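Only one protein chain is missing from this complex, and each of the others stays in its spot.
Chain naming follows the written order as A, B, C, D and E, and within any one chain the residues start at number 1.
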Amino acid sequence: MGSRATVPAARKGEMMRVHVINPNSTISMTAQIGRAARRAASADTVIDLVTARGTPVSIEGYADEALSIPAMLAEIRAAEARGAGAHVIACFDDPGLSAAREVAAAPVIGICQAAVQVAMTLSVRFSVVTTLGRSVPIIEDLVDSYGAARRCRRVRAIDLPVLTLEEDPDGSYALLAAEVCAARDHDSAEVVVLGCAGMAEMCERLTAETGVPVIDGVTAAVRQAEALIGMGYRTSKLGGYAWPRIKTGGFAPEAA
Amino acid sequence: MGSRATVPAARKGEMMRVHVINPNSTISMTAQIGRAARRAASADTVIDLVTARGTPVSIEGYADEALSIPAMLAEIRAAEARGAGAHVIACFDDPGLSAAREVAAAPVIGICQAAVQVAMTLSVRFSVVTTLGRSVPIIEDLVDSYGAARRCRRVRAIDLPVLTLEEDPDGSYALLAAEVCAARDHDSAEVVVLGCAGMAEMCERLTAETGVPVIDGVTAAVRQAEALIGMGYRTSKLGGYAWPRIKTGGFAPEAA
Amino acid sequence: MGSRATVPAARKGEMMRVHVINPNSTISMTAQIGRAARRAASADTVIDLVTARGTPVSIEGYADEALSIPAMLAEIRAAEARGAGAHVIACFDDPGLSAAREVAAAPVIGICQAAVQVAMTLSVRFSVVTTLGRSVPIIEDLVDSYGAARRCRRVRAIDLPVLTLEEDPDGSYALLAAEVCAARDHDSAEVVVLGCAGMAEMCERLTAETGVPVIDGVTAAVRQAEALIGMGYRTSKLGGYAWPRIKTGGFAPEAA
Amino acid sequence: MGSRATVPAARKGEMMRVHVINPNSTISMTAQIGRAARRAASADTVIDLVTARGTPVSIEGYADEALSIPAMLAEIRAAEARGAGAHVIACFDDPGLSAAREVAAAPVIGICQAAVQVAMTLSVRFSVVTTLGRSVPIIEDLVDSYGAARRCRRVRAIDLPVLTLEEDPDGSYALLAAEVCAARDHDSAEVVVLGCAGMAEMCERLTAETGVPVIDGVTAAVRQAEALIGMGYRTSKLGGYAWPRIKTGGFAPEAA
Amino acid sequence: MGSRATVPAARKGEMMRVHVINPNSTISMTAQIGRAARRAASADTVIDLVTARGTPVSIEGYADEALSIPAMLAEIRAAEARGAGAHVIACFDDPGLSAAREVAAAPVIGICQAAVQVAMTLSVRFSVVTTLGRSVPIIEDLVDSYGAARRCRRVRAIDLPVLTLEEDPDGSYALLAAEVCAARDHDSAEVVVLGCAGMAEMCERLTAETGVPVIDGVTAAVRQAEALIGMGYRTSKLGGYAWPRIKTGGFAPEAA
Partner (left out) sequence: MGSRATVPAARKGEMMRVHVINPNSTISMTAQIGRAARRAASADTVIDLVTARGTPVSIEGYADEALSIPAMLAEIRAAEARGAGAHVIACFDDPGLSAAREVAAAPVIGICQAAVQVAMTLSVRFSVVTTLGRSVPIIEDLVDSYGAARRCRRVRAIDLPVLTLEEDPDGSYALLAAEVCAARDHDSAEVVVLGCAGMAEMCERLTAETGVPVIDGVTAAVRQAEALIGMGYRTSKLGGYAWPRIKTGGFAPEAA
């Protein structure tokens, strides 16, 4: 399977190293992601928290995604050299998830896929609440690609730019809570998935105040990363996620 | 959310209790499942291993499933009283998964759903290898219900009754290995999922000898159970998985 | 094909025997089902009407379904011994439909599948109206499994427990009529399917008063049962619905 | 609902009149269809057997279908004037099924839809065997429109023009039997549906000789027609199947 | 490939001949279609504009479609004799599109398929606005058959008969504009497709006044026809669109 990079063996009790990368370049958002990641992680887990450099300050569309991926792939390689047992892409668009699975030996988890898998385990029908309206069809297509189209009642937006979550947390919270209640009342959603990494810290309060179980993708992804390391299963290198073929201009194995 | 049964809080470092139930009544198969479960589990996890009583000795069709579910539901309730933080249904048909999520406060994981979710994280295309031919369409429909129809190349069968896996492990292994290779060569499967709890112990040897990453559902489910306990997320009691309404002949909250 | 139980030959003019089983244990509901079944049946048909014993008094979720199936399977076997030419499961969740097709020689019809097939013959788009909100996603998934997801506009609920249909028929009727009109006006439903066996007797009045053709599954299933007996086609015993393999704890051929 | 034409009431014991129309103009094929229809029908049923006039001698593609439909619609209207309680379109392409449901008050059944619905009741997986290869994608799309795409393993062709079924019955039978066995062995088909009205008379012999339950659409449709008449349900005239709007060049209500 | 009719070679700079057929018999509507077609066409293109004869004056349902197709097929053959390089069916139901592809050597484009393909190139989500409510499910199924079900938010109707578009253009325009705005505001449609050939001339004004890009199928189809002629690709005569087999009552090659 993977020979170019080694993945730490999943021996019981040994410390796990989970690389959590924020593909956008906003350090304060990485800090929030980090707090959520560390709160979610087991005692045995070290969170290797990284902010991508030179990428857009927020990811709010296909172009932002595209501009963030090369730097993110480089960080993934670097993190493997530091012994990462798994990688978490902490952006709800799961940008570059497939490319990351090609370049990494360790499993790569996107917070949207993680959250959707959890939602499918804990409910029959769920909704998603995200930031901008323009992200709604992007997330719908993503949820569909994860096989949850029939389970997802609706993807809702609070019409807020991603960075406003940090700039105006109270206003953002109020909008989010209202949208979660709308999902409960109008969609008959049994669970609501938060559609942006920047919402992570509001998760528990939303659950408590609305009565709807709310799922944060960072939390789900970190614990799923630990689970995969513990299982000892890694990305298959036969087929779609095989190592990139070595070529001029291609992803270099020694890139860091 | 859940008020009739309490679920242990997911505090870091605290021991987790995962209830693993074999819906069929064959103790030796439970033992194999238990070995796989304990090998997969974290050091912090206690596996509460249970064999259903009075159910068919193997589950090989819809009727077998139906006859195993009531006893399995009762065991799930009893395990909650013993403090289970999550439940694993250790049969690849995931029998009674939805009913179990209704009667339990703690999350319930089916080994098929767990394995499929892992396969969808580690590959673009996978195949499943199960025991009897009659189970093929059952598993296809199950995989489809988990949203993986486009990802699953084929569900294959080695035409072996479930209990023969134990009675003739060498012959069974040879058939399994041949089918895994066929999946790799003819289906272009990048990962193969073992389609029966009784195959769990053959997983690592199959991976090593065929070169195809092979996934065992018991392993995947136990680690996913731990992850869910760690996340602190539980089954939503709004909607489809709400507590059963109390009624004559219905599932009694005090049943054990 | 079937050798363990014999099915009466479909000779013209010969009396047909259709076993109609109510999986819940409420005798008054069986009586209503029986009235609808007999009104629907041909003059040549005997309705062998049975109430399951020891099962929940109403089926309102996955757990209720699970607890009703074993007793229902036993009744199906017993009815075959009495010469049933077909079986109708008179509960809109179609509980245990696949298991029943395994244990029976005669065809088994679920009232949901029957009603959906009729709706697909008489309209381009239809809606379903059922009792409790928690049943909505269950019925959506069922309708989807019957291939009618694109045709079914919406599954609506009147938020009434099943037994209230009998306890408060006038109030129930009013709620149903309002929901049928909403389906006509908001969903542009061309036909409405009644989503509970307990609604059967309201069918004709609803059609007359709302102007929307309303379909009752008991009616549809009884006539479809007759049709199948008349065709001389029976459940295939190759593959998914093959006889259960004989095993300890399994479905015993001589069970009655 | 329907006011332009009256449909005989479904009173018990009263004779039912089922209009069976062959959209192609080959009288000998209509005769075969008629024999199958009468063998399938109840003693109470009169089969009103009609051959379309001026249409192609066989239907083997989209253009043949198109050229047969106007004449077929006229015959349907004429049959209603004669008191038809239901109509059967006896061509496996179900040509003009939707148009027929617009112009008729009585329900209209296509033999493909009828056969597929029966197959979905009697098996988990089935295949279809038809005449020409060019019809394979047509039938696949039709089966998909009836919601059975996941259930249908394969649509096979014996590469024989429709009329050859009559011209060389022995050779045709041999090809059919071989294809049915291939469906059983290679597709794991549990039931095989005959994909051409002209195969109707071979159905029972094929079942007996191959051991695979084989379904004939004429048989299925005639009995389903009786069932619908018996249920008292008719095509909804709200929406897609509403009466054609009266206009110059349009379908005239008095056309016969 | 095609041998019975010749298609003019796509030599650069040579005049292209595009046959645009209105399947309904209303000459004034053909005139409007023709104006839209000529406005859309390249300078090098001759529009061979034809009104079907003897067909319904408008196409508003399955029966109208069926009655228009034979005459339309004859016109297509005649147009090929006049040197048509491609055919456009100028009715949003795309009636007889498959049959036309069988009888023609030159490519055949339906205005619905053309508009949907353009919408899928220019947006992530779109809606359709058509005339009568009864056409909504017809168009939904058509859009689904073109693979755009997930992309199409909604098919809306302004509840207007087709010919009223001509009889009351101002009232029709107002209704259309309101519906386009509703699609923008309620469906979050990014593009709106006009669901009737008779709306073609309102397209640019609607775009300008609502701010939503509006697509007319006649425009899209004419330009796509030119593109196909320019590519030099023609309908494949292997399989589903093969020439109709020659038979009594069938489509005669020399028909005109």
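By definition in this document, a residue touches a chain if its C-beta (ideal position, glycine included) is under 8 Å from a C-beta of that chain, and two chains touch if they have at least 3 such contacts.
Quick caveat, the model's predicted, so the values are computed rather than measured.
**Q** Which chains here would be touched by the one that got left out?
**A** Computed over the complete complex, the missing chain touches A, B, D, E.
**Q** Which residue from D:137, D:211 or D:232 sits in contact with the chain not drawn here?
**A** D:137
**Q** For the chain not shown, which residue from A:33, A:69, A:106 or A:214 touches it across the whole complex?
**A** Here the residue in touch with the unshown chain is A:69.
**Q** In the complete assembly, which of E:48, E:93, E:179 or E:226 touches the absent chain?
**A** Result: among the candidates, E:226 touches the missing chain.
**Q** I'm checking contacts with the chain that's been left out. Which of E:55, E:164 or E:235 qualifies?
**A** Missing-chain contact among the listed residues: E:235.
**Q** Residue-wise, where is subunit E in contact with the chain that is not depicted?
**A** 1, 12-13, 40, 42-43, 98, 101, 107, 109, 113, 117-118, 120-125, 146-151, 184, 188, 190-191, 211-213, 215, 219-220, 223-224, 226-228, 230-236, 238-241
**Q** Kindly note down the residues of subunit A that lie in touch with the hidden chain.
**A** Contact residues on subunit A toward the absent chain are 24-25, 54-58, 60-67, 69-70, 73, 96, 98-99, 101-103, 133-134, 137-138, 141, 145, 161, 239-242, 244-245, 247-251.
**Q** With the missing chain put back, which residues of subunit D would touch it? List them for me.
**A** Subunit D touches the chain not shown through residues 133, 136-138, 140-141, 144, 149.
FYI, only the chains that are shown with their structure count from here on.
**Q** Give me the set of chains touching subunit C intersected with the set touching subunit E.
**A** The common neighbours are A, D.
**Q** Report the chain closest to the protein's overall CA mean, measuring from each chain's own CA mean.
**A** So the chain nearest the centre of the shown protein is C.
**Q** Take the average of all CA coordinates in subunit B, do the same for subunit C, and state the distance between these two points in whole angstrom.
**A** Comparing mean C-alpha positions, subunit C is 30 Å from subunit B.
**Q** How many angstrom lie between the centres of subunit A and subunit B, each centre taken as the mean Cα position?
**A** The computed centroid separation for subunit A versus subunit B comes out at 26 Å.
**Q** Counting only residues that touch at least two other chains, what does the list for subunit C look like?
**A** Where subunit C meets two or more other chains at a single residue, that happens at 98, 101, 124-125, 133, 137-138, 141, 149-150, 188, 239-241.
**Q** Based on the touch definition given at the start, go ahead and assign the chain network to line, ring, star, complete or other.
**A** Contact map by chain: other.
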